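Quick one: structure below, then a few questions.
Missing here is one protein chain; the remaining ones are kept as they sit in the complex.
Should a chain be cited, it is by its letter among A and B, assigned in written order, with residues numbered from 1 in that chain.
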Amino acid sequence: MSELLTTDALTKRFGGLTAVDGVSLTVRKGEVLGLLGPNGSGKTTLMNLISGALKPSEGRLLIAGSDLTGARPDRIAKAGVARTFQLVRILPSLTLRENVMVPAAFGPDRLWGAPLEARVTECLETVGLAARAGQAASELAYIDQKRLELARALAAGPRLLLLDEWLAGLNPTELHEGIGLIRRLEETGLTIIMVEHIMDAVRALCPRCAVMNSGKLIADGPTDAVLSDPHVVAAYLGEEDA
Amino acid sequence: MILSTLFLGLVLGGTYALLALGLSLQYGIARIMNLAYGEFMLLACFAVFMMFTSWGIGPLWGLLVVVPLGYALGWGIHALMMRPLLKRSGGGGRLEVDTILATFGLLFVVQGLMLVSFGSDFTSYSYLDRGIALLGTTVAANRLIAFVLSLVIGFGLYAVLVRSRWGRALRAVALAPDSAYLVGIDVNRLGRQGFALGGALAAAGGALVSMFQTFSATDGVVFTMKALIVVIMGGVGNILGALIAGLLLGLAETFVAAFIDPGLTLAATYTLFLAVLLWRPTGLFGRAGG
Partner (left out) sequence: MLYLGIAAVSVGGLSVLPFLLGDYGTGLLVGLAGYVTLATAWAMFSGPTRYISLATVAFFGVGAYTVAVLNEVLPYPLVLLCAAGIGATMALLVGLSTLRLAGIYFVIFSFGLAELVRQLITWFEVNVTGTLGRYIFLDLGAREIYWQLLALGVCTIGLAAWIRRSRLGLALRVIGDDETVAAHSGINLARSKLVLFVASATIITLVGAIQAPRWVYVEPSIVFNPTVSFLTVIMALLGGATRLWGPLCGAVPLFLLFEWLSARFPDHFSILLGLLFMAVVYALPNGVLAAIEGLRKPKRNGASKEATA
């Protein structure tokens, strides 16, 4: 069983608007998929469907073979899906250490005591925040909040990591560091789906790309081929015209 | 029996709708959950009562006095009490908790003031308490006037909110508080106006209720509760929903009182509330969140 995630004709309607329209996608273990598309094309909605924040109107969601269609977010998190948020969400009244503890303690591994401490330290070290573990999360600068959010997602020990524009809003130096960080995660064999607008990052990090436009999946394949696909180019140019 | 109960229910429902409308404005536009709302309504009851019994000023003239006073009081409370909390919260979820606590304190202050001034006895006065024949039953004139006035005020306000530029700005703040300022709307000013308008409606509702019901200084919690339930049934920020839900609640209570037991009206209210929470938490006519 190498298929980690399968969405089968996943659909989400808000009233009359179909935000995600029959998306069928398969991600294998160890794959890194870039999810592209113009603003409002349904990428974040799809991420919300996969992580359980939204319940699909139609279609099925399978994670590692088990049917989690319509499951609550905590069940999906326990199945090994971790995520970051488009608008960074830290837990301001908790320390960095406590922030990172949360998914390790409640996620798939349910750690407590010494193994929990070890996991927390390891994840904070990965993102370079170990020295500030005892500080309140509300004191962090934006880039460090992003780092903390990533450390928190990693602490779950995820099988699938969902990054929603994690690289957005970083300056060139930070972007360089961020790309390096994700590449190291890739090298550990982690399966990642990343929504991203920064093309250089997509080319550098994602061997495979899927493109959405007005809720539909319009391309899926090797990144170079997808990016030169006329439909994809038209979708992006169309947006720039508007 | 059924027809007269229906009338009584509609009359009560009309005033509930009006009360709920005010609370909905305060919560929907000003983002303030005002637990002292019922106390402000009672202040209007007592004010109209005093004017009528001491100076012989009729409740309808009294209404004209207390409504502007309600607006002014709402404005003052927003400026003095809520502004600091709004500033402190910086737009976070903390505001809700802070305003709930602050207005909970205010509830006890206002209730205490009323207890000291008027005592804890049930109060009522007799105004136009004669029957009017209507469709084969008789309805007390005071109830009929109260019903007509609450509908006039309710739908009048609805028209203002839907048609006028000011009303549209208010609704924009209710629907999208975080982005309304982008189109040049002064969110803080409109929040205060919404809160003050809610105060005016509480006063109007109080004046109308006092015309046909007994009231006491400790009744505020129950009125606040009913208004809150109507707001939730109608969907937060949904004006027409609040009007319809108010009428429904009035009908439900009156029918329970008439055919089951008058001691169970609050239980009926709560049952309705529970049913809505379990079945449609966003309100009977509310939009799904977000």
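The definition used in the following text is that contacts are C-beta pairs under 8 Å (C-beta built on N, C-alpha and C of every residue); 3 or more make two chains touch, one makes a residue touch a chain.
This structure is a prediction, so every number in the text was calculated from the model and none was measured.
When you scan B:M50, B:L128, B:L264 or B:L284 for touch with the missing chain, the hit is B:L264. For the chain missing from the display, the contacting residue among B:I2, B:L64, B:A79 or B:L115 is B:L115, taking the whole complex into account. The omitted chain makes contact with just one of the residues B:M225, B:L240, B:A258 or B:L284: B:M225.
Not every partner is drawn; the one left out touches subunit B at residues 33, 35, 81, 84-85, 88, 93, 96-98, 100-102, 104-113, 115-116, 221-222, 224-225, 228-229, 232, 261, 263-264, 266-267, 270, 273-274, 277-278, 281. Against the chain not shown here, subunit A presents residues 51-53, 72-74, 77-78, 82-83, 85, 89-94, 98, 101-103, 105-108, 112, 131-132, 135, 139, 152, 156.
Assume only the chains that are shown with their structure count from here on.
Per-chain Cα centroids separate subunit A from subunit B by 46 Å.
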